[in-house]
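So the structure is just underneath, and the comments pick up after that.
The other protein chains are all here in position, but one chain of the complex has been omitted.
Per-chain numbering from 1; labels A and B assigned in written order.
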Amino acid sequence: MEKKNGFLTELILNNPVFGLYLGICSALGITTALDNAVGMGIAVIIILTISNIVVSLIAPITPDEIHIPVYIVVIATLVTIVGLLMQAFMPSLYSTLGAFVDLIVVNCIILGRAEAYASSHNVKDSIRDGLMMGLAYTFAILAMSLIRQILGTGVLSLSNPLTQQTIFSLRLLPAGYEIPVLTSQTGAFLTFACLAAAVAAYKNSIDEKEAAAAKEAAKKAAADKAAKAKEAAAKAAAAKAAAAKAAAEKSSVKEGA
Amino acid sequence: MTIGSLFTILIGGMLINNIILARFIGMCPFMGVSTKLSSAVGMGIAVIFVVFGASVMSYLLYYFVLVPLNITYMRLISFILLIASFVQFVEMFIKKTSPSLYKSLGIYLPLITTNCAVLYVAIDNITQKYNLIETMVNSIGVPAGFMLVLVIFATIRERLSGNDVPKAFQGNPIAFVVAAIMAIAFGAFAGLV
Partner (left out) sequence: MPDWYKSAMNGLYAVLVAGVLLGLYVILMTLNKKTPVPEGCENLRPDCKACGIADCAVRVKYEEKEGANLK
């Protein structure tokens, strides 16, 4: 992670969901309510971080030919454990998320990070990378579910997954003004399209700014060069003139003598 | 179990609960290979073949190995390994027997290993408590729905490439808008069965 931009900018620009289109299945499937997004986000952060730790530990002793099967087993074991824990302690969340808990195994972000990052970095960096990627994923599905829940049902609510008590429930849109289509499948695709386009537009504007800055810099450099050349030319001319003058003076002096 | 219930499973998997437009599974290859009609057809056939084979094998593994040994919690790990092995086997088999088939499908086979659709169908057959025949029907219906949507989508995207789309929407975002409109159309199948 480069520390060039702010944390939030980094989260948006390098977002695995909107920028690279990784893990979009669950981002579309479970974002009808904030509860699901929070539960799924936490599960993914935990699995991603632990899988990154394990992979970075076992990478040096894994033969190169079998590294993908080994990583798959590691990830599948972790997902099984998390799934069983969820089933035991948050049965309602587990049944709403349905198959998407099991499908974390084939979530491209996790195997992708294990292969691309954790296998070649130390444990500390891998933990940071896992947390960062997990947070970016959670950020994306939170944004999706906020939009879909607020505009689709008009109510923003969050409940404790362990006890199913409602933590808060706010009515943000008056009844009759909500857009129910956003909670359907169509709404998932539309919300995703708009958010991905917004990220792309933001990226484009930054690129344009950078290009403009680069152009400006090039222009300035060219102008500097031109000015220097002019100066040099002027200097040369002045020197020539001075020389000519000196010569003339010399000759006049000579003539005078 | 009657012919009618089998037909319900087939239509339900293919159109009503379409794997892409209603359940959002298998989106990665859907967005990736739907830019051209020929590749959409190749990918669709490969997915039908692999989903069918892997689901039937997962079914047999589950009911003849995992259940008798009382280790059903190994479902996820054993299924993903089985699917990955099956894809490798299919690729090797096609390489040896039919170069022409490999030419048209070979490139899509490695893509399928990490395709959520295969794992999803294998697990779905277990959670729905289907028997072997219902498993077979479901494992044809679901990937057939995948191929149907993939082909329709590819034809739309071929047309889309010549259009003037706002810069931010170019590429994948406009494809998602198209998918949203297709989801409305497929919503009409809900009352079919």
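Everything that follows uses one rule, which is that a contact is a pair of C-beta atoms (placed from the backbone, for glycine too) under 8 Å apart; a residue touches a chain by one contact, two chains touch by 3 or more.
Keep in mind it's a predicted model, so treat the numbers as computed, not measured.
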**Message:** Tell me which of B:11, B:45, B:107 or B:165 is the one touching the absent chain.
**Reply:** B:107
**Message:** Among A:22, A:43, A:79 or A:104, exactly one should touch the missing chain; which is it?
**Reply:** A:22
**Message:** For review purposes, identify every residue of subunit A that touches the missing chain, sorted by number.
**Reply:** 19-22, 65-66, 69-70, 73, 108-109, 111-112
**Request:** Identify the residues of subunit B touching the omitted chain, counting contacts across the whole complex.
**Result:** 28-29, 31-33, 35-36, 38-39, 65-66, 69-71, 73-74, 77-78, 81-82, 84-85, 88-89, 91-92, 95-96, 99, 102-103, 106-108, 110-111, 113-114, 171-172
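Everything below uses one rule, namely that only the chains that are shown with their structure count from here on.
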**Prompt:** In their complex, what parts of subunit A are in touch with subunit B?
**Reply:** 21-22, 24-26, 28-29, 69, 72-73, 76-77, 79-80, 83-84, 99, 102-103, 105-108, 111, 184-190, 192-194, 196-198, 200-201, 204
**Asked** What does subunit B use to touch subunit A in their complex?
**Response** 21-28, 31, 73-77, 80-81, 84, 114-116, 119-120, 123-124, 127, 166-174, 176-177, 179-181, 183-184, 187
